[in-house]
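Showing chain A:
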Amino acid sequence: MNAISDTGAAGFLARFAAMQGRLPGDSTLRLAAANAFRSLGLPGATRGRRVEAWKYTSLQALGGMSFRAGAATAPAAKGIVFVDGRFQSGTEKNFARFADRADFGELSWPDRDPMAALNTMLAEDGAIFQIPAGIDAGLVHLTHIGTDGASAHPRQTIRLGAGARMTLIETMSGSGCYLHNPVTEAHVADGALLTHIRIQADAPAAFHLATLYVAVAAGGTYDGFTLNTGARLTRTEIHASLNGPGAVAHLNGAQLLSGSQHADFTSVARHAAPKGTSRQTVKNVLAGQSRGVFQGRIEVARGAQGTDGYQMNRALLLSPDAEIDTKPELEIFADDVKCSHGATIGELDAEQIFYLRSRGIPDSEARAMLVRAFLAEALDPVTNDTARELLEDAVARWWEGQAA
Partner candidate 1 sequence: MSAVNETLDTVRSVTESGYKWGFETNIEMDVAPKGLTPDTIRMISARKEEPSWMLDWRLRAFEAWLKMEEPHWARVDHPRIDYQDIHYYAAPKKKDGPKSLDEVDPELLAMYEKLGIPLKERAILAGVEGADEAPQRQIAVDAVFDSVSVATTFRESLAKVGVIFCPISEAIREHPDLVKQYIGSVVPVADNYFAALNSAVFTDGSFVFIPKGVRCPMELSTYFRINTKNTGQFERTLIIAEAGSHVSYLEGCTAPQRDENQLHAAVVELVAMEDASIKYSTVQNWYPGDANGKGGIYNFVTKRGACLGDRSKISWTQVETGSAITWKYPSCVLHGVDSVGEFYSVAVTTNHQQADTGTKMIHIGKGSRSTIISKGISAGQSNNTYRGLVKIMPSASGARNFTQCDSLLIGENCGAHTVPYIESRNPSAKVEHEATTSKIDEDKLFYCRQRGMSEEDAVNLIVNGFCKEVLKELPMEFAVEAQKLLAVSLEGSVG
Partner candidate 2 sequence: MTAMLDISGLTASIGDKPILKGIDLSVPAGEIHAIMGPNGSGKSTLGYVLAGREDYEVTGGTVTFEGQDMLAMAPEARAAAGLFLAFQAPIELPGVNNANFLRTALNAIRRAHGEDELDAVQFLKFARAEMKRLSMDGEMLKRNVNVGFSGGEKKRNEVLQMALLRPRFAVLDETDSGLDIDALRIVAEGVNALRGPNFSALVVTHHQRLLDHLVPHRVHVLAQGRIIRSGGPELAKELEKNGYSAVLAEAA
């Protein structure tokens, strides 16, 4: 093997070739994913046609890097703990390991989404939750830790039976330069409710490339919130499909960036059945030379009458070198719908700052108050107290980091 083929897409393909026989689950699926990954490549790092879905995010930096499979351990943490994508500790009633029960699910598109292809090719382990009908699984913590030099490709599946409930809080952190590439799929059956909180505070040199696929049946609710503060490069890609009448999906999030961080929040809410509701508010606070990206699409299929879709993207630019790129999209093929989106971009409101200063509050404090108010609003949709506290802590940590 020569040095060039060890980096970028070639490096991942070489690793697959070496591990192929030892990976759990359907090998034909893995081979197909490897073939897809070979042709899709790493967007921005592989030559060829530019892909619209990756218009604002390039993985060029990954092109020259190579990663090893996970091997390290980390100190114990609350709940279920994965290190470098492999199970380390924790028990939970409805939990199983992907390594033991390789469930690739039904929702992902490895033939189309390069990050899903990469994950499908290399996934070794991951958390599988299956909550039986009518059961309230309560609050479950899932912790992901990355270590220097590793690439983790956890494969996660969450299946809620009819009327089941669960609150899943995922936290991601680590140290050094690593790649975290999870694929998660969530099935919310009739009348079920999944609250899914993701707190991504990966190490400053890490890459976080997550893909989520969500299917909501009649009367079910997927209530998702993602906070991105970590990693040098982040992409959160969510595909939510409202498949049954009266399904509800919340795809909320906030991204707090500084330095030269880049974070891309891309989502599609697909209304495939009548009377669905989708809600999305994504806030970006951008300091330093950071760059925030939001691409959100609401799709309404022919026949999905009575759809109610709303999407809002707000960005606060705190520095002259920060950048935001926003692309909210509506794609509508049914007439009896109420869909809207909005986007606002700007800095702190000068009048508000003046008002606070006129009441004796110093300029820097006034600004801090307004930023925190903007962030607090971003957390408004989160109603679970534990989740909210954790998010508030993460926001406070980020803010303290800025002040320092």
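For anyone wondering why these and not others, all candidates are chains of the complex that A comes from, given by their letters.
By our rule, contacts are C-beta pairs under 8 Å (C-beta built on N, C-alpha and C of every residue); 3 or more make two chains touch, one makes a residue touch a chain; residues count from 1.
What you are looking at is a predicted structure, and each value in this text was computed from that prediction instead of being measured.
Trainee: Given the candidates 1 or 2, tell me which one touches chain A in this complex.
Mentor: 1
Trainee: Tell me, which parts of chain A touch candidate 1 in their complex?
Mentor: Chain A residues touching candidate 1: 52, 302-303, 305, 315, 317-347.
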